[in-house]
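Got a structure here, written out as structure tokens. Questions coming.
As you look at this complex, bear in mind that one protein chain is not there, while each of the others sits in place.
Letters A, B and C mark the chains in the order given here, with residues in each chain numbered from 1 onward.
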């Protein structure tokens, strides 16, 4: 179990921090709000050049096999500037999903294309507004030369801008369990695939996808490697969301710290008021715990440790709670300007508010943690 | 709905405050710890003389019919000096139980004796360590010239020092519901009644009672007035416990306030430190809400309002939470001396800790409140 | 029959006859009747209702009749309010002039100022806004820096004011400006009225995180204001301001009441979004507990308000208790906002695209907008400082 970044990971972290603050600062997020683009293509191609799209891709398919901790470091640093890109949805989650599928020409080609930046993908699994990863109603039935698909997927990140959407599904005759589910490759813009964009408060690209009697070819259906595959992909998505929450929280906290050291009221820096000091000190303790637990969860998923699901539920629950505390306090301590759109603080709160819901809230993850612990 | 004391109630409050601080201060509680007495008989007889034993007793049986709010005021003031007496167990809860029984020679005589101070009674209902008022396993079966009783009662306050214990029971053939239950009058020191004293951290008199094949006469079994009777008695006991929690909390808070205004550290009164000020200010807001909700619940039970059970669950839950906050903070803010037996602060914490459990914790009462509110 | 009873019957009859049906029932944000130089109305009925009330002076029923007001006694005003509530009449005019500036002028204004401004307030001819806060003076209002130099016959104002509600839509602004830097910071402040069409006044809307922008920042660049626009004494504006601040705090704590408008309750929404048993019990016990906790706190706050009212009637009022209400009410409301969004999942996080129903949209909007409640009108921190000092008598630290 490693809770400290190694030399290569530290170097990645530094270059990511420099990249995001210079190439994709919060102003870039603001500029994109004015357009209908999901992300800036030029920025993404720079990220691809840096090798970030191939971090999780196997070496024999042109990837770096750098490991999930490296991806987590990028997610943390990217969240600090609210950077928009297909990094999480495509390079992390979709690649992880494909990695857990049995090799096939289609799968290998897609992985290579994702690594090279030729394509991006989105991963569509959840079907309900409240997080419930065990429900899969989407079905695919055998049909002439391929499969016939029916189902709905809820709030899929970067679906409309992706070239391929990975849809989890099951056979019509099977009650769902990991071992008989599979992954379907779908063009989100094909006829018969209806996607409705969902504008959430974090102003990113989400869509509900509705598929009825849509046909795919035989080789566009991929099989999971084993019965644990889906759980591992969900763990990847969840821990990456936790990383983004950590990045948002850390940035909001550090900006608040800077603000209270500068802002004066009643003739004193407000950062010298003991009540604020104690609240900030407490937040700092929570952020340090979160850092530990995030690194542990990344390492657990990367190494496929037996307690990976437990570590991930821990990380997401603590990330949710810490982000709620820290981003809410950041607004409160900034006072009036904290609620203006002009200041970035509110943007971190809004992004964190969405991430707290995506991939499971704390009530869900504490219950999951308890179940996995046997109580 | 009255949330303000009327003139008579205010006068009672003032004289109670004077009485407890002069006749039964915390030192009296400490003196009793050295003995095996449940309370000081002389002090109790003075309270009887002041009419406090007859506050809830009907006028035609020698009582004052002063109402439950008056009794609540006494419970609050008594808790501020940790006064020990049969006031809650006998004059409040047992009298309330008898008031809700159908008149009979036995019942009327006992009420008169409780009013005059000739006797005291205890009320034994709960049977489990976790609060669950709907379970009654104690049974009484018809036998020659009377009834045969079997059962157990848990943690009955002032049972061993009482002349009579009021035991709730049901028929062997009936599943329990309020409407077919009844009350049995039992001498706690009779043969066949086994009582084991339970020493809790508040150092008051409690006992587990175990009854096997114990015979009582026909007229020692009383019938409830109606199907709502038991609920009303439980409401009485619960709101009186909430009053005592309020009294403990208020006293601990005021003593802490005095302490932080006096104690110096680092050259300043610690009460001038903003972090403590904010915590104390927050506690004050909770105590003010609690005061409101307690007065409302007393009035609701007294007037047999339809929402009485809801008001009582509200009062007990808020009393539990506020007492936990205030008495814990009182110890913390007193620092080292807060954890010594020499200082009274720890005694208030310990008393409150027991009261938080008796008659239902907050998890129970919030659930009850939700059920009564229809969700 | 007492005079008051007669007044009640008369009023009731008049309202029933004169208040159009469309002007009864809950006011929607689009239905509010505002004053202004170029006054427009949401509807013909609204104009009719406004004009009828204006002509009786009942847009400002407690202002003296000599200034076009209703001239009602406090008892009569209460009757009018009750009768309007009875029919659920919409307010015939909404403005910060009515409840804030007007009373200040009546208390501190000169005869000329009253004659000039009060009738215009009553008749809705001008829309007023307030200029108190500054970017560098939030909680510490008295440290304000917006400067007014004495130039003999006029003041020359330079500086800026922020958090001015409806600054963009208003015609005149009442401001606190610094006229002297001598002595304690509360001295040397002056209360002054400024026509926003004066050269050098600029207004910029402030966009909020909730997407709304009802606040503005107002900039003053060499703005000349005649000396007779000062209300009260020069350098003594803090006295006027303190009197007004009371009104503002009261308005903020009112704000925190009527949310989740209509009849939808948190438990109802929980049942809809989380589910419930056949007996109507919310199926997720953790949300059920959190909802009961919140509902208890709201009940306690409501009852405490009522207790204060009863104490006042019984002349036993603890004047410290009202201090706690804003802190408690606003904090608890934010608890509800977060809880509701938690329950709705992504449905409670809608920003655009018309995929969300009315309750969902309101949940998101209130979540974001209500972050202001614990800041505006005295931050939570200031409220706790005040409680510590006034209610608890804790010693003033060098720092609080």
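The rule is simple: contacts are C-beta pairs under 8 Å (C-beta built on N, C-alpha and C of every residue); 3 or more make two chains touch, one makes a residue touch a chain.
Source: prediction; values computed, not measured.
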Touching the hidden chain in the complete assembly: which of A:136, A:248 or A:293 does that? A:293
So one chain is hidden, and I want to know which residue out of A:118, A:174, A:190 or A:281 touches that hidden chain in the complete assembly. A:281
Sole residue of B:120, B:161 or B:274 that reaches the chain not shown, by the stated touch rule: B:274
By the contact criterion defined above, which parts of chain B meet the unshown chain? Give residue numbers in ascending order. 128-131, 154-155, 196-203, 206, 208, 264-268, 272-276, 324, 328, 331-332, 335-342, 346-347, 349-350, 353-354, 357-358, 361, 363
Contact with the hidden chain only, please: which chain A residues? 1-4, 257, 260-261, 268-269, 271-274, 277-278, 280-282, 284-285, 288-293, 295-296, 314, 317-318, 363, 366-367, 369-371, 373-375
Those residues of chain C that touch the unshown chain are 285-286, 289, 397-400
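The definition used in the following text is that only the chains that are shown with their structure count from here on.
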Central subunit by CA centre of mass proxy: C
So, comparing C-alpha centroids, which chain is the farthest one from chain B? A
Report the inter-centroid distance (CA atoms only) between chain A and chain C in whole Å. 41
Intercentroid distance (Cα basis), chain B paired with chain A, Å: 54
Taking each chain's centre as its mean C-alpha position, how far apart are chain B and chain C in Å? 45
Quick check on chain A: which residues sit in contact with 2+ other chains? 273-275
Chain C touches at least 2 other chains through residues 381, 384, 399-400
